[in-house]
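A single protein chain has been omitted from the complex, and every remaining protein chain is retained in its original position.
Each chain carries a letter (A and B) given by its place in the written order, and its residues are counted from 1.
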Amino acid sequence: MNKKHKSVSYAKWGYIFIAPFFIVYIVFSLIPLISTFTYSFFEYYERGLDVVGPNFVGFKNYADLFDPSSYINNGEISILTYAGNTMIMWIMGAIPQLLFSLMLAVIFTSARLRIKGQRFFKTVIYMPNLIMAAAFAMLFFALFNTVGPVNQIITSMGGETVRFFDMTVSARTLVAAINFIMWFGNTTILLMAGIMGIDQSLFEAAAIDGATSWQVFYKITIPLLMPIMVYVAITSLIGGLQMFDVPQILTNRGEPGNSCKTLIMFLNDYISGSKNYGVSGAISVLVFIITGVLSIFVFKTMGWSGKKSKKSKKGV
Amino acid sequence: MKKRILAALVASAAVLSLAGCNNGGNSTSGNTSTSGNTSTSGNTSTSGNTSTDTPASAGDNSGKKLRIACWNYEFAEYFNAFYQDKIPAGITVEWVQFPNEGKNYQDNLDRLLKANESASGDDKIDMFLAEADYIKKYVNSDFSLDVKSVGVTDTSNSYQYVLDAATTDSGNVLKGVSFQGCPGAVIVRKSIAKTVLGTDDPAQIQSKIDSWDKFNAVAKDAKAAGYLMTPSALETYRAFANNATTSYLNDNKFAPTEAFNSWYAQAKDFVDNGYTLTCKLWADEKTNEMRKDGKAMCFFGPSWYYNFSMSTAQQECPGDWCVVQGPAAYFWGGTWMLAAKGTDNTELVGQVMNAFTNDAEVMEKLLLGKGIKEFSTDGKPTDADKFNPAFPNNKAIVKKYADDASYGNEFLGGQNDIAMMSGIADNIKWIKENHTVYDQTFNEALPEAMLESLKKDSGVTEEQAWNNFYKTLAGVDPSITH
Partner (left out) sequence: MGTTHIGTGETKSAKTKTTTARVLSYIFLGFVTLISLFPLYLLLINSTRSHIEINAGFSMLPSMNLPLNFQKAAAGGGLWAGLLNSFIVATASSLLSCYFSAMTAYGIHVYDFKLKKFAFTFIMVIMMIPTQISAVGFVELVYKFGLDNTFLPLIVPSIAAPAVFFYMKQYVESSLPLEVIEAARVDGSNEFRTFNTIALPMMKPAIAVQLIFAFTSSWNNFFIPALILNKPENKTVPILISTLRTNVASGGASADWGMVYMTILIAIIPVVIVYIFVSKHIVQGVALGAVKG
């Protein structure tokens, strides 16, 4: 409706407003990125201080990544295993994270509950995120190792020492727990800001109409929060797929076995080991594709489209 | 989780390395043999570097700054305490420090070295430090200088293995010197030895564990008496690996050495029978065994290990320890000084190297470790005193203290550890064929990967452990086969 006259004279402003972002992105990210992706078709790595390549090898790096008998894989398709590990640890952390955050956001923004000391709680939940992940992992390692306080408590109650970091389930759980503790505060803040952006008169109107809190939550909060929920889901997924430092430090590069090794830890093996631009380029293209596919899936299942929320707003 | 933030955190663990490849198009192509582990004469290694021998732009600042690359300030502290006053007027010393997280130090150093000849006088690296596990990489490259060319000609006081480690594979060119030696001993808990072996006299203890067979047999006795032979299955790894008679890498093909197999057999035996634990070298579980009620009899480590890393034992049970040579001579760690190609301070670099290998006064101060001021993170000394003795790489000074009956280490119940370590240092062998640029991987990642197969709860079989290691290896160098 109002779109018509807007588009006539103001189009150039659109370009002007987005120009800084694109210029900076192209200079600092896109140019190096293109070369990285190009190298995925090359043999290109370092041995000590020598450089091997770049020699064009076509799709060899990709083929090697999917060939169970290649030097990269030794009997399985590693990248799929690591993608699986990553997804498992992400979901283990993300589900409680989302539930907690949603509950907290509703509690904080609820006019009915009128929670006291909000400033305190809101500050406190963000604290874990301020501790560097490396320090976080170090602390948890000290806490849960065989002679740490947790095991001291277990043995003092007559239990057997639990080797948390020797077992897949407990090691993954601890990784997920750290991610959960570190990030639920952020998610809460995001959702809270989203809820606060909702037109308060809607809540007032609903209250006057005698809606219950659940009705308000399902009929007003959730639909209007959808854009932010999509944001939370997508960025959580992307962040989860890029999980690296917590498992790297906590599980000593993915132990037990490689059961806590994530995609980015895999990528890191090739970058930090031999600066292998070829294989790491190929891995990153694949991680990118995996991320893209999963993101589209999330978009679709969450009924994405910015228009939807607009419509619902207009409908009011 | 926000991508940006996670990404930043990801980064905070410091891993990615930076493009070492220079813009120049003359990188060696294909699988040229590297100077790292074959006998080509270090010439393929100048990837991306033009071979001009004249410093590109010396500028006015030439030689005004002595810039030394390092990963921490330990050497800087020694330098500041023992040598700073000998620096000629008008020259400032700058410590170019990169934390050694992941490969951050090497990545930064590589880039600086590759640009060193064309860097301006103020930005040139004159000297850099390197550790045992990756020294080969720099020794066999063109980025380090023959120490003779900077004026270091007398190395008669150095231990042979320290020199061998810094000698090129081909041509026998000495590229670096060190101020310290890191001979590794067996650090024995005397009270436990008394129970298990019936003696706490170092010489007697040594006679009962001077071969691996004897050592393994004693382990059984220790278990019977309710003790652990070692605190970790990894404890003996370097003592085996340093004495390998063959290389783990032949024609770029990896195969476990006999020494490795012996270690693994011992580790498996020890773990299965409860003679040791499955923790890592720096684990709290191991530290726990140093405590008053600790059960482990034999720790493996050089002087820096018992002087610093055993702080728990120093606190809880000092004097209850002694050092013996054990079944095999080995070393662990060490810092070498190398002159950087392109330096505009050749003479001064040579003087520093000479002082920290040959100057009797400096080397004696190193051994005593007194008068040192701790450095702050800004690369400057603070007021805090630090006691930091090192085992000096100088046979004359070592002999002086080895022969000094009044010298003794309190933690070791007054034992003259210098005498003991001196004997070990003489016996260490650095067989250059057995060392490659991948030493770190084979000294750390390999045994740690195999340790997984010994852990009861891990569910990792020996075969899986090997596969996991091969996967690691593929990241370290894709051209290595197995």
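Note that in this section contacts are C-beta pairs under 8 Å (C-beta built on N, C-alpha and C of every residue); 3 or more make two chains touch, one makes a residue touch a chain.
The shown structure was predicted, so the numbers you read here are calculated from the model rather than taken from an experiment.
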item: Chain not shown: contacting residue from A:Thr235, A:Asn258 or A:Ser274; value: A:Thr235
item: Residue of B:Tyr73, B:Phe179, B:Phe299 or B:Tyr438 in touch with the missing chain, whole complex considered; value: B:Tyr73
item: Of A:Ser69, A:Thr123 or A:Thr161, the residue in touch with the unshown chain; value: A:Thr123
item: Omitted-chain contact residue, chosen from A:Tyr45, A:Tyr62, A:Trp90 or A:Phe108; value: A:Phe108
item: Contacts of chain B with the absent chain, listed as residue ranges; value: 2-5, 7-19, 23, 71-74, 77, 95-101, 104, 107-108, 111, 115, 282, 284, 287-288, 291, 304-305, 307-309, 311-312, 314-316, 333, 374-384, 386, 388
item: Sites on chain A contacted by the missing partner chain, in the whole complex; value: 2-3, 6-7, 10-18, 20-22, 24-25, 28-33, 35-36, 100, 103-104, 107-109, 111-115, 118-119, 121-136, 139-140, 142-143, 145, 147-149, 181, 184-186, 189-190, 192-194, 196-204, 207-208, 213, 224-225, 227-228, 230-231, 234-235, 238, 241-242, 244, 264, 267-268, 271, 277, 280-281, 284, 287-288, 291-292, 295, 306, 309-310, 313
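Methods note: only the chains that are shown with their structure count from here on.
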item: For chain A paired with chain B, centre-to-centre distance based on mean C-alpha positions, whole Å; value: 38
item: Chain B partner contacts - residues on chain A that touch it in the complex; value: 44-55, 71-75, 78, 94, 129, 132-134, 142, 145-148, 163, 166-168, 179, 183, 186-187, 235-236, 238-240, 242-245, 248-249, 252, 255-258, 264, 268-277, 279
item: List of chain B residues in touch with chain A within their complex; value: 1-3, 5-7, 9-10, 12-13, 15-17, 19-21, 27-32, 34-36, 44-45, 47-48, 102-103, 110, 113, 136-138, 140-141, 143, 278-280, 283-285, 288, 437, 448, 452, 455-460, 464-465, 467-468, 470-472, 474-479, 481
